[in-house]
Every structure is written in C-alpha cells, then in structure tokens.
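Missing here: one protein chain of the complex. Every other protein chain is in place.
Per-chain numbering from 1; labels A and B assigned in written order.
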Amino acid sequence: MAIETQPDSAQAPGGGDPGATPRQHNFWLHPGIHTAIIGAIIGYILGHWLGNFIGSQYQQVGTSDDNDIAIVLGFCFLVVGWLIGLGVFDDVVRQMLGRPIRSWDDHSANVGLGKYFRYTLDHKVVGLQYLIGMLIYFFTGGLLAIAIRTELLSPTYHVMSPTTYLEVVGEHGTMMMMMMTSVILGPFGNYLVPIMIGSKRVAFPRIEALSFWLTPCAFLILLSSFLLGGFPTGWTGYAPLSIQAGEGMDSYAVAFGLMGISIILAGFNIVVTIICYRAPGMRWSRLPMFVWAMLTTGFLLVLAAPVLVGGMYMIITDRTAQTAFFISQLGGSSYLYEDLFWFFGHPEVYILALPGFGIVCELLPVFTRKPLFGYKTAAAGMFGVAILSFFVWQHHLFDSGMDPDMRPLFMLTTELISIPTGFIFLVALGTFWQAKLRLTVPLLFAMAFFFNFLFGGISGVFLSDVPADTTAHGSFFVMAHFHYTIMGGLIFAFFGGIYYWLPKVMGITLNERLGKIHFWTMFLAFNSTFMPLFAVGLLGQPRRVWEYAANLQTLNDWVSISAFCLGGSMCIFIFNFVMSTVIWRRRAPQNPWNARGLEWQVPSPPPVDNFAQIPVVLAGPYEYGDPDALPVADLHPPAGVIAGALVRSGMEG
Amino acid sequence: MAAESPAAAGPQIGGRRDRFWLPVAWIVLSVIGSLLVLLVWGPHMPPGDQSTSAASQQFDFTILATIATPVVIGVLLYLGWALTFWRQKPGDETDAAPLHGNTKIQATWIVGTAVIVLFLAAFGTYELIVPAGAGAGQGPQPIWKPAGATTSSLTSWTPGTSNILQVQVIGQQWAFTYRYPQFGGFETTQLMLPVDEPVQFNVTSLDVIHSFWAYTLGVKADANPGLNNVAYTTAYHTGYFQVRCDELCGIWHGSMYDTGEVVSASAFMKWAQATRVQLADVTKLLPPYADTYDPTNLSNLGAVNVKLGLVGAGGGYYNPADPEQP
Partner (left out) sequence: MSLPARAATLVVAFLAVVAGVIFVAFKFIGAQPAVENYAPYASGGQVNVTMMTAAQTTVTNKPDWVSYFIKNPSTGNFDHTTYFEVPADTRVNMTIEGYDGCTPLRNPLWGKVAGTVGDVENVSFFNGKTSTPSTPLSTFDSWANCSVQHTFAIPGIGLNVPIASVTTYEENSNLCGTSPCTAANQDANAPHTVVKFSFMTPKTPGTYRWQCFVPCGLGYVDGNGGPMGTPGYMMGQMEVQA
C-alpha cells in the first residue's frame, strides 16, 4: 500500500529550503481567483482576435455575420488564461526549470477565507469549494426551471419569445445535467473519501483541484450563451440542429467539453485514491458503501466521459472547420451524433444515480442502528449497474429509425439493469427490518430517496418496453421519470448528505427544525410537481414545447404552482444554510450522530492533515448492535506494532 | 428469518406482527390494487385504442402497471410500516439487532426480480413484433410488417386489397407535409387516413431531425434528413388525432403540430381524388416521389442558378459539389 511516498523534490512544509521560515501570505499578491479572472479576460481577447484573423476571410463567416471560430478560440484561450492566472501551471514550470515544487502537505498558505479562492492542494478545501460551487450551479438551474414553469402556465399566451424559451430550457437542462455530474463526487467524494479510508491525502491533489477550477469556467461559458443568443437544442445538442444554430451553441459545446475533461480528472483521481491509499486494515469488505459508490462512479466517469468530449469536439469542427461528421447531405450521419452522445449519456445518468445510492447506504445504518443488510449485495448492485450501464444506450433511440433488430436486445439489457438497482432496495428494506429508526433530517431524506426512486425506477421499466416507449418517448413521461430518479433520488440524497456531514466538514450544525420544514415542503412540493407530469406525458404533451393542448392546462398549472412551492422550499434551505454558517455558527460535537464511520472519529472540522498518524482499521463501519464488535480503527497505533495490529484484525494468519 | 446473533442490543420486537401481518397486508392490498388497475384503469389507459398500435400499447401499459402495482404497494407499505412500528423509543439509546443478511431472503429477491424482468422483456418483445412494430419507426428496412399486407403497387391504391397505403410524412422547419405516392404524388398539409386499412408511414426530413408523433394512433417515428423511417398502423375508429413534432427542431418546435383525421375508406378516396385534381399544378413542380430528398443535390435546382449565372448554392446551404472555400 503506497501511503507516504514522496517525490525526491518534495520540501518540508513551509516551502523553500529546509529550515526556511514560512512566508506571510497576502491573498491579493498571490495567484487566486482574481488573477484567474484577469488571465481569462486577456485570454478571451487574444483568442477572439486570433479567430477573427483566421476566419474573417471565409465566405461563410462573411455571409452569416457569425464568427464561430473567433468565439471558440476565444473560449479556449479564456480557459488557458484562467488556469495560468490561477497558478495551475506554476509547479509544472518550476519542475521544468529544476526548481523545488510545492509539497502536497504544505498548507502554510491555507489560512483564512482566502484559501477557498485559490488553487490549493488540500482536498478538504477543494471539497468545500465544490460544495459552494455546486450549490450555486444548482440554484441557478433551479431559477431557470421556475422561468420554464412560468411560461407553461398558459398554452397560448407567451411570456417570452420562442428563442428565449428554448434558451432557458436548454440552459436549465445543461446546467443540471452537465454542471451537476460531480455534485456528490466533488464535494463529498473529494472531502470525505480520504478520511473514510484513513488517508491523509488524495492520490493527485493538483488534478483534483484542477477538476474543480474548470467548473466555474464552464459555468460562466455556459451562461455566456445567453449573451450570444442562446442555443436551441436542449441539453442533448442533437445535430444537425446544433450545426445550424447560432453563436450560443459554441458556448454549449465548449462548456460541455470542458466539464467532460473536469469529470474525467475527478473520476481518475478518486479511483486511484481508493485503490492505492487505503489505510492498513481497510480491506475491501470493510470499505464504507459510499466509497464503493465513489469507486464505481469514478470508473464510469473515466470510461464514458471521453466519448462526450469527442462528440463535442466534432460539433465544434462541424461548425467551424466545415467538417461534415453529422451532415447527411455531405456523407455524414445524424445517427453518429446520437450514438456518441447517448453512449456517454446513459452512463452519465448512472454517474448521477450511483452516488445517491452510496449516500443513502451510508445514512441508513447510522439512523436505524443496524448493520447494512447484505453488504456484498449492495456492492454487487453498484458494480452491476455500472457495468450494465454501457449496454443500454439504444433505449434513447428506439424511435429514431436505427436498425430495429437490436431493439429486443436493448429492451432486455435495460430491463436487466433494474435487477442490480433492485439490490439497493433489498439492502435498504433489510436494513429497515425491525430497526430502531431515529427520524432525523438525514434519515428523512434517505427514506424520501427510496419513495422517489421507486417511482423513478418503475417508470424506467415502462420506458424500457419498446411499445410503451412509442408513446412515452420524448414526452413529459420521460421528464417525470428522470426528475424522479435524478432530483427525487440524487438531490434528495445530496441534501441528506449535507445535513449529515456538514457538522463534520464545517464544524457547525444546521438548524434541525428548519431542516425538517425544508424536508417536508420539498418532499410534498416535489411530488406534487412531478407526479402529474406522468399523466401529462401520457396524455400527449411532448417535451420542450411551449404550446400544448388546451385540455392539459389545469394539470400544467397545478404543476407550475407546485414548482413555485418547490422553489420556496429551496429558499428555506438557503436561509438555514446561510444563517447557520454565517450568523449562528453553533459548534458541532465530534460525533453528533453517534456513528461508527472513520470520518466521525476525527475532530469536527478535521485537522489539516486529517490524522495525526495513519490509523489501523480494525472493523467495518456498520457493526451496530454487536457488543463484541471492535471499534472501527485504532487512531494511534503504537509505533512498530503495525504487524501486530494486522494480526489482531485478522488480515494475516 | 432469524437474526444472526441473539439480540444483545435490545428486546426482540415485532414477531408475529411483522412476520405475518405485513405480508398479509401486502398481498391483500396488491390483489385489490392490481385488479383495480387491470379492470378499471385498463380500458381508459392512454393512448386509447384508435388504432392497432395504440391498442397494443394500451395493453402493454395495462400489463406493466398491473405488475408494477404490487411492487409499489410493497415498498410503500414497508416504508410506512417501518415509520410506524420500528421507531426508536424516546430515551432508548441502544442499537437494534445486528442482522447482516439473510441468504434465503436475498436469493428469493434476486430470483423474483429476475423472473419479473425476464417476463417483461419477453412480453415486450412479443408485443413489439406482433403488432407490426407497435407504431415505432423501424428505419428504412422494417422487419415487422402488418400480416397480409404487401407493397404491391406504388402508383395506385384501392381499399380492401392487400396493397398497403403509403403515406410519406415530410418534416421540415417548421411544418409537416404529407405526400401520397399512390395518388400521383400530391403533397398536402392535411393528413387524412382511411379506417380499417393498414397504413405505411414513410417519415423523412428535409433539414434537421424532427419526429412524427400521432398520439392517439400510437405512431412515433423520427424524421431524419436523408433517411427513410417506416412505421405501420391500422386505424380502428374514425375521428381526429393530434400530430405533434416530438424532437426539438428549432424555434417553432413547440408550434409544430396539426390535426389529422381518420375517415371511412370511401370518404378517403373521394378526398384523395379531389385533392389530386386541385393540386395538380403544384404537384408538377415537386421532385419525383422518393424515399428521401436531398434538396441541395437535384438537377433541376441547378437550372435556376445556371440561367442566372449565380454561383454557390442558393439558400446558403453547403453544396456538395462546391464547398465554400475561404
């Protein structure tokens, strides 16, 4: 097990030569978000000028008054400038010049609030940066959803122009599906996985921080689409409409490609960390279920996201370099894009679902005071879902006119994927059997997860049936299905995780009463919003339309009002979160939930290097109810007794 | 189902209540629920039964919902039971019984879910093949065709023969048009179909991807540029049906809909012959009927440009013979 290997050039904490005194760090004089913004602006201007220089002579650019080359190059140089300004390349350059680089455990610069606006190597800082970032992206997407539901209040009176409506629909979808891919792996995976496995670090701290810092860039590039006229394709970006679209489409393609790179890096880092940085005694059979979920999600990210980046690259070249990958009149194929996109797109939704499974499997034992029922079944379920997710993507294309003889096969594989998904339900129901439920806010969210995912999953089985899919494909039935699984599943688990782990990561508790109000209003409003959409879809309303049959107006109005209430419940959460972290700041004890996990054995918030010494793990984290169970780990193993501890925990001999 | 070690962490709870009444409640509620779904909801299940494909989809939805009902009731009942009976009593700080798993329960669950899922896959396959593809677009080489119907003539059609009626659906930004090759290839914006006759839809697009969705007919086929997508149905009842575009195709996607009508075979023949005459002058101008159209590559299109001495493609779309050069 590689735990403490250091490259030879690593220096002692404090930087500089051994024995040097630590430097005082003035935030404004060192690379941070302010220099990144300056770098980004310079980069954009440079790239845009270069694009105009290259493209201005092209007839296509002259007649359309639309220089996609300038915009794309502007964005690419913007990203490079942003990263240079952040100081991402500083260590690379130092190493090339043969000078000493920053060590991963040099946290002398990480003081005060400034550390959250910097490119840091501390995985806990990166985790909190991700948390705030993901909350911002989520609420921006939520506001866009409110705009959509406002337009859908009337089937004929239009609040916004058709371009604006499609812009808003596309931005909402892309914001949620693109930016939120790392909604759990980013904040919770990066923060907690090293602590849960008994490590002081992640495998690649610079890659992890880079994966975060690409996200604000992608967010701003995506939002810039509004200034460029928006994109009319929705989050799926189907060609040839995406090739035909105006300048805003470039924002989509570049932002999605950028996020694709970010999630590949994040997944890669987490997989290596889990495999290589486990503490002694942390056998695979003692690994917390959340870590299993992060491992499988990481594999999916690394294997599926490159296809997306390739697809987005092809859209960009089709729009700028006049290639014809997706234009059938010139020998390309619109099916090519659909296949590339959904080959990524299907694992993507499991990338969103698996972390939710991980969180609820983590919450249930703590609040039922029982071991996780069927640990191996749960892990097998996660692997089964991950592997099968690569074999089902054609179910998005049942009506597209692609070769029909593969349809029964994909119907079968899609139906089969519900079996490992069912394992998670088996594990949960078994854990609930004759338990002692403590109805805290995290448990309420975990139970709501199962309620919602039940409807999401069952509707998925309906959609996997090809004849039923003929009516349901592309309608609001599909919308209700994926909102139930992703919002009802993942987002509920996300909030459950926030209420559960915030005392640990920030050292403050969220108000329990406000949490319960948030839960109940969110749960009721969510179901009131999305349950009628199953009916709306089966009654013939397609997705992404702004005019619908007049007899569906009552249902749509009910849904819109409920959506406004759902937005209101989010405001309760924001109020609770902001007031608790900024104003009330009630200190959290080390282990407020009396949980066995390794992360609860360190102080709240954890010290800067997680553990004073690498612990030795003695037992699994779910051994509730067993008076003979060992404590989960020995945090101060005596020096030289590691071999003895290994024998005692049964690892050898 | 015994706990794997004696309850060192609190007294045994539940017993008969959980092991007997919970399954009984589940079975009773499931039977009632499934019967309600099958018998009361089934006949009103969307998308209705105006055509063969719609009726088979309605049956599919009914069976799926009937099978889903015990699952939904089971999980919801269980969760409610847990919230009611398995709560921690106030002041009790002990843990519950350390139950790690139960091989019999797990095996039963896995086998049970596998059986249900495999049945649904087989059932779905049967329901896909038998009703001629269940109204879904099958691409240019369809493999599931209506029994007894053939494409014996593309130039004429009479009701009551085995020759299948051909209707071409052309999606363009932003309207559907319909062409009837067996009536001289006229093109209209109005879709009329005869009742009780098998119909073959040939769906294609002139520009981007659209999707032809005739809701109460249970037909959905994507319209792809340069490709032909075939779907079949036979209408059972006369009446109107909504046609909507189901694939985001640009600004007016949400406004791209019209209403089609199923009429008696004789009314359909009268309409088709009258429309053929009325539109004769514009039918002469249309390209010859084909499965797909590439508007950038037709010989008579070039005549305009040659006559005028204009270079490059009119309309600004890529001309395959003359790509835009910098």
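Just so it is clear, contacts are C-beta pairs under 8 Å (C-beta built on N, C-alpha and C of every residue); 3 or more make two chains touch, one makes a residue touch a chain.
Since the model is a prediction, treat every value here as computed from it, not as a measurement.
Student: Taking the full complex into account, find the residue in A:Thr163, A:Thr317 or A:Asn511 that is in contact with the omitted chain.
Tutor: A:Thr163
Student: Which of these touches the unseen chain: A:Tyr116, A:Phe226, A:Tyr313 or A:Phe390?
Tutor: If we include the chain that is not displayed, A:Phe226 is the one touching it.
Student: Determine which one of B:Thr108, B:Gln141, B:Thr158 or B:Ser255 touches the chain that has been left out.
Tutor: The one listed residue touching the chain not shown is B:Ser255.
Student: Out of A:Ile327, A:Ile424 or A:Ile498, which residue would touch the omitted chain in the full complex?
Tutor: Among A:Ile327, A:Ile424 or A:Ile498, only A:Ile327 touches the chain that is not shown.
Student: If the missing chain were put back, which residues of chain A would it touch?
Tutor: Within chain A, the residues touching the omitted chain are 59-66, 143, 147, 156-164, 168, 226, 229, 232, 240, 243-246, 327, 578, 582-583.
Student: Touching the absent chain: which residues on chain B qualify?
Tutor: Interface with the chain not displayed, on the chain B side: 170, 172-175, 177, 187, 189, 206-208, 225, 250-252, 255, 258, 279, 281-282, 285-287, 295, 298, 300-301, 303-304, 307-310, 314-318.
What we mean here is this: only the chains that are shown with their structure count from here on.
Student: Between chain A and chain B, what is the gap in Å from one C-alpha centre to the other?
Tutor: Between these chains, centre-to-centre, one finds 31 Å.
Student: Per the contact definition, I'd like the list of chain B residues that touch chain A in the complex.
Tutor: Where chain B meets chain A, its residues are 5, 7-10, 13-14, 18, 46-47, 53-54, 56-57, 60-61, 64, 68, 71-72, 75-76, 78-79, 82-83, 86-89, 92, 94-102, 105-106, 109-110, 113-114, 117-118, 120-121, 123-125, 127-128, 131, 133-144, 203, 207-209, 211, 213, 215-216, 218-222, 224-229, 242, 244-255, 257, 294, 296-297, 312, 316-318, 320, 323-326.
Student: What does chain A use to touch chain B in their complex?
Tutor: 57-60, 63-64, 162-163, 165-166, 232-234, 236, 238, 240-241, 244, 322, 324, 327-330, 334-335, 368-371, 373-377, 398-405, 407-408, 411-412, 415-416, 418-419, 422-423, 425-426, 429-430, 432-439, 447, 450-451, 454-455, 458, 461-462, 464-471, 473-475, 538-540, 542-547, 549, 623-627, 629
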